[in-house]
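Of the protein chains in this complex, all but one are displayed in their positions.
For reference, chains read A, B and C in written order, and residue numbers begin at 1 within each chain.
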Amino acid sequence: MNYVNPNFVLMVEGLTVSFDGFKAVNDLSFYVEPNECRVIIGPNGAGKTTVLDLICGRTKATEGSVKFKGQELLKMREDQIVHAGVGRKFQTPSVYEDLTVFENLEISYPKGHGVFGALAFKRDLEVIERIEQITQTIFLTDALDEKAAYLSHGQKQWLEIGMLLIQDPELLMLDEPVAGMSVAERKKTAELLNRIIQDRSVIVIEHDMKFVEDIATRVTVLHQGQILSEGTMEHVQADPKVVEVYLGH
Amino acid sequence: MFADYSSQELLAIFAMQGFAGLILFSVFVLMALGLAIIFGQMGVINMAHGEFMILGAYVTYMLSNFFEAYLPDLFGIYFFIAMICAFIASGALGLFVEWALIRHLYKRPLDTLLATWGLSLILQQIYRSVFGAREVGVTIPDWMMGSLPLTDMIEVPINGIFVMVLAVSISIAVYLMMFRSSWGKQVRAVVQNRVMAGAVGINTEWTDRLTFGIGCGVAGVAGSAFTMIGSTGPTAGQLYIVDTFLVVVFGGAASLLGTIASAFSISQAQSIMEFFLSGSMAKVLTLLTVVGILMIRPQGLFALKLRK
Amino acid sequence: MKPQSNRFMSMQEMVGFAILALLIFVIFPLILDPFRLNLFGKYLTYAFVALGLVLCWGAGGILSLGQGVFFGLGGYCMAMFLKLEASTPENTKIQSTPGIPDFMDWNQLTELPFWWQPFHSFTFTVIAVVLVPVIFAFIIGVAMFRRRVGGVYFAIITQAIAAIMTILIIGQQGYTGGVNGITDLRTLMGWDIRTDEAKNILYFVNGGLLFACLFAAQYIRRSKLGRILIAMRDQEDRVRFSGYDVADFKTFVFCAGAAFAAIGGAMFTLQVGFMSPSFVGIVPSIEMVIFCAVGGRLSILGAVYGALVVNWAKTTFSESFPELWLLGLGALFIAVVLAFPKGLAGLYDDFIAPRVKPLFDKLRSKSNSKDADFVGAPAE
Partner (left out) sequence: MSDQDFPNGKKDARAAGLSRRSVLLGGTALTASLFAPSFGNAQSFPTAEINTTGLAVTDDTVTIGILHSITGTMAISETGSVQAEKLAIDQINAMGGILGRKIEYIQEDGASDWPTFAEKAKKLLVNDKVASVMGCWTSASRKAVLPVFEQYNGFLYYPTFYEGLEQSPNVIYTGQEATQQIIAGIDWVTKTKGAKSFYLLGSDYIWPRTSNKIARKHIEKLGLKVVGEEYYPLGHTQFNSVINKIRLKKPDVIYAIVVGGSNVAFYKQLKAAGIDMTKEKPLLLTISVTEDEIRGIGGENIEGAYACMKYFQSLQNDNNLAFVKAFKEMWGEDMVIGDVTQAAYLGPWLWKAAVEKAGSFDVDKVRAASPGIELTTAPEGYVKVHENHHLWSKTRVGRAKADGQYEVVFETADLVEPDPFPEGYQ
């Protein structure tokens, strides 16, 4: 794994973060190729969400480097990272509950992001069409004028995915996208995700092994902030260390 | 500035000035401890903190009159009884206020600010109606006024020593309560995770009420002690509110140790600047420095770094 | 589904604005004597501040306890101009240095400080009234929001800034007029502002400016920026990951609030005839928050009603029950927070809106407009 391919979309090297001495992520390195779907799994507290937080700038790293298409992300603000092309979906659905579905998507529309841009932003036909197109994808056409607060849990997850889609990021990071969904919703979501992970790189955190199998190009297993194993699903499942960690807990 | 003085004189003055700084420190600690409990631990912005202090002062005033009139023999020690009564009175009012007002607002910290501001107006008017608009004079036992000559030149005020001793003992008491008693454990548990604490059988309602009550009680004791150095009137409480909040915020709201450290640094800065500059400028510079540092380090001096 | 329109105002809001305009421009001048009208003009200057707070606090979640500073800065800029005009060498010939403001003379200043000089120009003054507070707000905003100081901390720091400002103004009395403030203002470019007629005109100017600010606030709220503010208030983190620089937006809205407050301050100076540090400090700043809270922190029209109702109550209460009015005011704060957190606007939404809604629905089906998220409150 130690060759450097300039074509990697994301290069994480020596990433470390410590909270008052406790190293939640320790000297972590991994690389994501274009159009790859990387799934990160691992027991609770392994540092999965923290890794995503570090990449998207929510948590400041203690050491290391995260390069996205050659740009160092660790020195950038969250919004700059988003503009560079990294999108992030949170574990609990996080949408703007006081706004309608339409407005939620509109806010994510990649235009008018400066203060004065936002003041002058016009809701023109192009915007409306794009939003309507996205709502179709995420099964929310009928709820366009609904306040997000009134959506079901699954619908909120879809809305958040839609908000990412409208940004059209090159690297999409999803934190447990199917957690807490009903069976029917889960099926629909898997279908949705399968469609949207085309043409971009994706990092997914997921517990549902069946789901992982469906989508993963590669799997990274985290344990206590470090990589335990990495490779295809079969490779990882066969790794005795992984088996021990999962069964040992 | 110092050319005309002998080194001995200078030494004496500096010693006394250091002592003045320590007194100011103790005053800040006393003011801020109650608020550190209420604001730091519970997140309630109690703008009526000053009025709780003044309640303690009025209790002291009433007791001083009572002892003068009925128990003149015991007048020398009435102050200790007054402090206990001040704690009980302010604490009881605190319990009531928590029940009537604060408990409805835990989810809206900024609203506690408005509601307690309203409360402070009401309390001020009540004090005015009951005790009159004028300041009242609290008679202090003779042994507590005056100064203690340490050397020929160095004299330290006895009420200053008293305030210092009080600050230290209340700090220790609060520390013991928070970190050594089961009540303290409950408070900290509730602060960290209200739902969880409720689930493991802690009566969160009573913990909140008691915490608020104790915070107010400590304010009452502080107010009682301040009758020795300051004024007691319906609006005197407002004088303390900005300083108090800055001390707590500067210390890092959730940390009692931080409150003490910040009281120390602000008081030293202010007392040194007061000595070399004029009073008003010293105050402005101290406040500016504190605000400046808070802008650079918003979490305050002592803050835990937490995993989100 | 209907196409998403993004109109400047819903029908209901338009009616709300119209009622307020009727009240301010027609009804008050008709029913109030000149004295009361001037009083209401003064109340309305506070509405500017409350309006700014609706944007900062209600929409943006930034509670500033230092709005008095901006109100004061705007007011002082205007007062400096008026004072210079009043301090002609003729009017001040008994001074040891004629031609400078009286308080400078008492403090042994022998010439006008350089930073007073530009205030001889009315154009400069008008620009400074808005720009000085905005620059000040910008510095505070950048420093605080970049460091992600928010919520309670922001409130307390702005409160400390209000305290510092008061001490400074009082302490530098040779330059600022000290605790007495800048008093005895007479004319604005030769026009005597103390006559009843002038006060009437100023009242209407004030009302006009208030409506300009209301429209500006409505525009901000209706724009995408307004929705981002709401998004930010509820889920600040998420907004960052939608690609917005939250600090910029907060700074903007804080500056906008400061600008509104400053215009109010300048109009206050013109109508009341003086400016003093007692409008800068902690107590007036908190009272301004109360106007906003009583009106409804989410409603820009509510802000105006809040400022009017509280101040009117303050005057009436203190005229009839001087010894009890603090009790009433205190109780009002508590009642608003506990029982009516959305203020007058909330009462309107709960009790009046449901009754008038069918009416609007009828109209709306014709005009295809989209209902408002939060509506103004023509309460009363």
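One rule holds in what follows: a residue touches a chain if its C-beta (ideal position, glycine included) is under 8 Å from a C-beta of that chain, and two chains touch if they have at least 3 such contacts.
Since the structure is predicted, the reported quantities are computational estimates derived from the model, not experimental observations.
**Student:** Give the labels of the shown chains that the missing chain contacts, considering the complete complex.
**Tutor:** Missing chain, whole complex, touching shown chains: B, C.
**Student:** In the complete assembly, which of C:Phe124, C:Phe274 or C:Phe340 touches the absent chain?
**Tutor:** Final answer for the missing-chain contact: C:Phe274.
**Student:** Tell me which of B:Gly56, B:Gly160, B:Gly213 or B:Gly251 is the one touching the absent chain.
**Tutor:** B:Gly160
**Student:** Any idea which of B:Met83, B:Val97, B:Val136 or B:Val249 touches the chain not displayed?
**Tutor:** Touching the chain that is not displayed is residue B:Val136.
**Student:** Write the list of chain C residues that the hidden chain touches.
**Tutor:** Contact residues on chain C toward the absent chain are 33-35, 38-39, 42, 94, 96, 102-103, 105-108, 167, 170-171, 173, 178-181, 183-186, 194, 272-274, 276, 278-279, 315, 318-319, 322-323, 325-326.
**Student:** May I ask you to list the residues on chain B that touch the chain which is not drawn?
**Tutor:** Interface with the chain not displayed, on the chain B side: 5, 9, 13, 16-17, 19-20, 23-24, 27, 125, 128, 132-140, 145-147, 149, 155, 157-160, 228-236, 238-239, 270-271, 274-275, 278-280, 282-283.
Methods note: only the chains that are shown with their structure count from here on.
**Student:** Could you name the chain whose Cα mean is nearest to the mean of all protein Cα atoms here?
**Tutor:** C
**Student:** When the centre of a chain is set as the mean of its C-alpha atoms, what distance in Å lies between chain A and chain C?
**Tutor:** About 43 Å, centre to centre.
**Student:** Just curious, how far off is chain C from chain B if you go by their C-alpha centres, in Å?
**Tutor:** Measuring from centre to centre gives 34 Å for this pair.
**Student:** Going through chain A residue by residue, note those that touch at least 2 other chains and give them in order.
**Tutor:** Within chain A, the residues that touch at least two other chains are 58.
**Student:** Residues of chain C that contact two or more other chains, please.
**Tutor:** none
**Student:** Can you check the complex and tell me which residues of chain C touch chain B?
**Tutor:** It comes out as residues 63, 65, 143-144, 147-149, 151-153, 155-157, 159-161, 163-164, 167-168, 170-171, 282-283, 286, 289-290, 293, 323-324, 326-327, 329-334, 336-338, 341.
**Student:** Show which residues of chain A lie in contact with chain C when the two form their complex.
**Tutor:** My answer: residues 56-58, 77-79, 82-83, 87-88, 90, 94-99, 102-103, 106-108, 110, 112-115, 118-123, 128, 131, 141-142, 144-145, 163, 167.
**Student:** Would you pull the chain C residues touching chain A in the complex into a rising list?
**Tutor:** Within the complex, chain C contacts chain A at residues 1-4, 6, 219-220, 223-225, 227-228, 230-231, 234-235, 237-246, 248-249, 252, 370, 373.
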